[in-house]
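So that we are looking at the same thing, I have put the structure below in structure tokens.
Here the complex is missing one protein chain, while the rest keep their positions.
Just so it is clear, A, B, C and D label the chains in written order, and each chain counts residues from 1 on its own.
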Amino acid sequence: MAAMFTVEHLKKSFETENGTIDVIDDLSLSLEEGRFLCIVGPSGCGKTTLLRILCGLDPPTSGTILINGSPPDPRKQKFGVIFQEESLLPWRNVFNNVKFGQEINKIGASDEIAKKYINLVGLEGFENYFPHQISGGMKKRVAIARALAVDPDIIMMDEPFADLDAQTRWILQKELLSIWSQLKKTAIFITHNVEEAVFLGQYVAVLSKRPAKLKTLINIDLPYPRSRLAAPFISYREKIIDLLREEIPSIS
Amino acid sequence: MAAMFTVEHLKKSFETENGTIDVIDDLSLSLEEGRFLCIVGPSGCGKTTLLRILCGLDPPTSGTILINGSPPDPRKQKFGVIFQEESLLPWRNVFNNVKFGQEINKIGASDEIAKKYINLVGLEGFENYFPHQISGGMKKRVAIARALAVDPDIIMMDEPFADLDAQTRWILQKELLSIWSQLKKTAIFITHNVEEAVFLGQYVAVLSKRPAKLKTLINIDLPYPRSRLAAPFISYREKIIDLLREEIPSIS
Amino acid sequence: MSTVRSYLRSAKSIVIGLASIATFLILWEAVTRVVNSPFLPGPYSVFLAFIQISTVGDIDGYSLGWHSAVSLYRVLLGFLAGAVTGIPLGLFMGIKLTVKDVATPIIEPIRFIPPIAWIPLSIVLLSGLTRFTFLIWVGVFFPVLLNTIAGVRRTSITLVNVARTFGADNNAVLRHIIFPSALPEIMTGLRVGLGIGWMCIVAAEMIGGDPVGLGRLILKYANFLQIDVVIVGMVTIGLIGLAMNYAILLLEKRMFRWRVEVTT
Amino acid sequence: MSTVRSYLRSAKSIVIGLASIATFLILWEAVTRVVNSPFLPGPYSVFLAFIQISTVGDIDGYSLGWHSAVSLYRVLLGFLAGAVTGIPLGLFMGIKLTVKDVATPIIEPIRFIPPIAWIPLSIVLLSGLTRFTFLIWVGVFFPVLLNTIAGVRRTSITLVNVARTFGADNNAVLRHIIFPSALPEIMTGLRVGLGIGWMCIVAAEMIGGDPVGLGRLILKYANFLQIDVVIVGMVTIGLIGLAMNYAILLLEKRMFRWRVEVTT
Partner (left out) sequence: YITGYFTPTPTTIRIGYLTGDLHQLPLHVAIANKYFDQYGLTVERYEFINGPTLMTHFVAGELDFAYVGAPPAITGRANAMSVGNVSYLPVVVSSVNLEGSALVVNPNVITSVADLNGKKIGTPGSGTIQDIMLSIYMKDHNLTLTKYPGSIANLPLQFGTGEIDGFIGWETAPSIAVINFSASVLLTSHDMMPNHQCCVFVVSSKFLAEHPDIVTKVVNVHNSAQDFINAHPTEAKQVAANYTGLSMPVIDMAFSRIVYTKTVNVDSIRTFVSNMIELNVIKTLNASQVDSFVSGFVDTNYAITQ
């Protein structure tokens, strides 16, 4: 069962000791069921904040978010979320970290499914390792396995592949696409890698610099599997890079 | 003052409850003063482990590492290290995090220098924010500013730009090159982004999968500034990608 | 958090606090009526005794204020001694296995020994104010020590590594990383230790001398079976402790602004 | 860590431990000789008293073993009561601001009140074993409570968020994230609480009854001014406490294998 997102006039600001900081400003967006949306935008623009609001962790300052007509609530909709920061439970080994989502979900933790996703992300043999005993990229892969192992209706990922080498990244991109296309989940995927966005997304949302607005929503009208070297692919990529360049102040 | 690295027959293994795991196996390498070395290799191959040994944090299981003839010791050589994981002091705000390295170094914490590097990484205005109030990419940038602010003799970076958008990344790559070329520091730079490796490095060390050996050391014989679209650049890139592809098991 | 919201929040918590105290007093009065023992005075007779002791003074003529001041002074000395010994030793025991190996077999058994059991030895070995200080110290030191060690253990190894790569020696690591990182546990240790220090005041004041101090007041009136005054002593200790605790909490709040705290 | 290395390490720490104890005993003997007080017996006369009390028994005919068993039972009951009340309440006070607002103004003043001061009330309100349990509980509860709250505050908000996005309700967050994450502090609280519980044994056993229990032994012989037996009681409490503490530490070691600890 997939889901339909509608975000309307979303605003988010934080109160700090240094005053109010506006992070998202009047962002509207809608996404049909089973679609794959990639989000790109400058560092610090508000992507992670947006994701946290979309999965119901933070309330918006104003505006509405509806998933299939009701506000986001992970107790009702099955999310598979991957956080940008380290998010493994340090007291559980790799295997039990992957099983964690299942346990919470009460879908009956299945050792086989956990095993399957551990293999998928290339971590067979490391099941009994604790998080502090594996590399940065391996930790990210455990988080990916954990999110997928709950068979989520909605996949939300915040730069899941940033710590991975290109080769591993490509493999996992393909796996993700195949899982998504087989099961028709709705996917929201934040990335800094424009090539990745064009490779994966049906839509790419380009956000402005903070406070984040929707600068442009691009429909990537290419069939899967896509070739990174094809001319239309490259032209989409260049277009998005140009859009981003407008947003990023020449720091220094 | 730059430094010369010699690594000879380096081996590193860890004892775990699941037995011994060999991470680095007979790795030899040398790097003259003032050179820029990039290291690429599959996720989990041992890059971070190597870096930790090079900066004196971990002892090798066997083999020797010498910097200018003596074993690595951050109390004698001035390092500027950027870790792959989050490494900001949560109880210090951005400004004081950047000043932290200087305070330790006893080079007299200078507000101006801290300010300069905060601006360099595009964080002006966030000086008083605590780490939990800034984005993932911003945290990485604080760590970069902190490492550079001590005016290190040896720069060692573990995927410093992985969390940044392409545009910010390019800007910082250029800044890094200009700092390095002006002051002739020795730089060791771990990355998953092959393009980045070719753009920055005088040498690119391609490591094999775990246990890491030096698969090939490539001399990137291109003048700075390099153009990412030039044919020799692309051919270096493709060559390295091919080398890596041999190492990465098709996971799943 | 906005000032308005935090203002509302603290107003709310004061109201809730007053309500709980009121409920507590009503419950107390109810229990008193049910049990109906001359030795379980209700809140009102305790209140009267409170007025009596604060204004007129006790049988020896010492007022409640004086009793409180003397005990407060003794507890503060012991508390300071506990903090000054417990925190550094805890830090060193946390990071130096050798220090731990040397100190543990001596310290561990000592920490279970009741303060009262120390009285004879403290009379023989110490004199004057140091006796009181020692007996309070016995209560303060161990919570501070154990919590400090626990805090050291919580330190992120990554942060230690960051400091090391910048050339930090053990000292600098201790000062810049381990200490601030262990501070929340150290503060908890201090708060627990403060409570135990106060708990030791009766034992400490069993040592002879002027019949002054809240512990002495309690002992004296327990002997006369005037439980209302005993309760006045208990309540006074509770209130002073509460105030000291509140001061530490305010300090904590300032110090730990950087923390994100979990609430549900 | 390799088994050989950890074996060597524990052998080394045992040797160091024995050496420190030896040093301690020598120092004790030296101080005894210098002070030359009837109330500061040396290690040897304490040893003789130890043999006497363990084999022949005290003046009432109770052996040291029996004293120890009775006190151990009382302390264990109080300790369990403290753990069973302190941990859940600490968890709830840590995560629910309302619970905290209600509980704080009642609990905070109480935690400073000396156990001895509770004796009159405990006699009036409680009976039998519950009194002992209550007076030990007074010592155990607060360290466990405060440390549990501190542990909850340490919980990483990211991990809570992870659980939430998987659909965890408050209960599941508590069970799967907050509790395991606070466990190191909770264990510290339990260890501190165990120490304070033992410290309260003399206060608890001041209540009349069979003249049995280590606290009673101490009180009894303090009355006779036979400090050597008082010290036997102190040392026995120390050793039992040490053993219990060691058991908790072993448990901790098993539980916290996942932690990387800082040493320098």
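The definition used in the following text is that a contact is a pair of C-beta atoms (placed from the backbone, for glycine too) under 8 Å apart; a residue touches a chain by one contact, two chains touch by 3 or more.
All figures in this text were calculated on a predicted structure; none of them were measured in a lab.
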| item | value |
| --- | --- |
| Visible chains that the absent chain touches, using the contact criterion stated earlier | C, D |
| Sole residue of D:Ile59, D:Leu129 or D:Ala243 that reaches the chain not shown, by the stated touch rule | D:Ile59 |
| Hidden-chain contact residue, picked from the options C:Met206, C:Leu239 or C:Met255 | C:Met206 |
| Residues of chain D (touch criterion as defined above) contacting the omitted chain | 36-39, 59-60, 119-120, 123-124, 127, 206-211, 216, 219-220, 222-226 |
| Missing-chain contacts mapped onto chain C | 37-39, 58-60, 119-120, 123-124, 206-211, 216, 219-226 |
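As a convention for this text, only the chains that are shown with their structure count from here on.
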| item | value |
| --- | --- |
| Euclidean distance of C-alpha centroids - chain A vs chain C, Å | 49 |
| Chain centre separation (chain C, chain D; CA means) in Å | 17 |
| Multi-chain contact sites of chain B, meaning residues that touch two or more partners | 17, 85-86, 132 |
| Touching two or more other chains - residue numbers and ranges from chain D | 157, 257, 259-260 |
| Sites on chain A touched by chain B in the complex | 14, 16-18, 40-44, 47-48, 84-86, 119-122, 128-129, 133-138, 141, 158-159, 162-169, 171, 175, 192-194, 241, 244-245, 247-252 |
| Complex interface listing, chain D residues touching chain A | 158-159, 161-169, 172, 176-177, 180-181, 183, 256-260 |
| Complex contact set, residues of chain C against chain D | 9, 12-13, 16-21, 24, 31, 35, 37, 39-40, 94-98, 100-106, 108-121, 123-125, 138-139, 142-143, 146-147, 149-150, 152-155, 157, 160, 170, 173-174, 178, 184-185, 188, 191-192, 194-196, 198-203, 215, 218-219, 222, 225, 227, 230-231, 233-235, 237-242, 245, 259-264 |
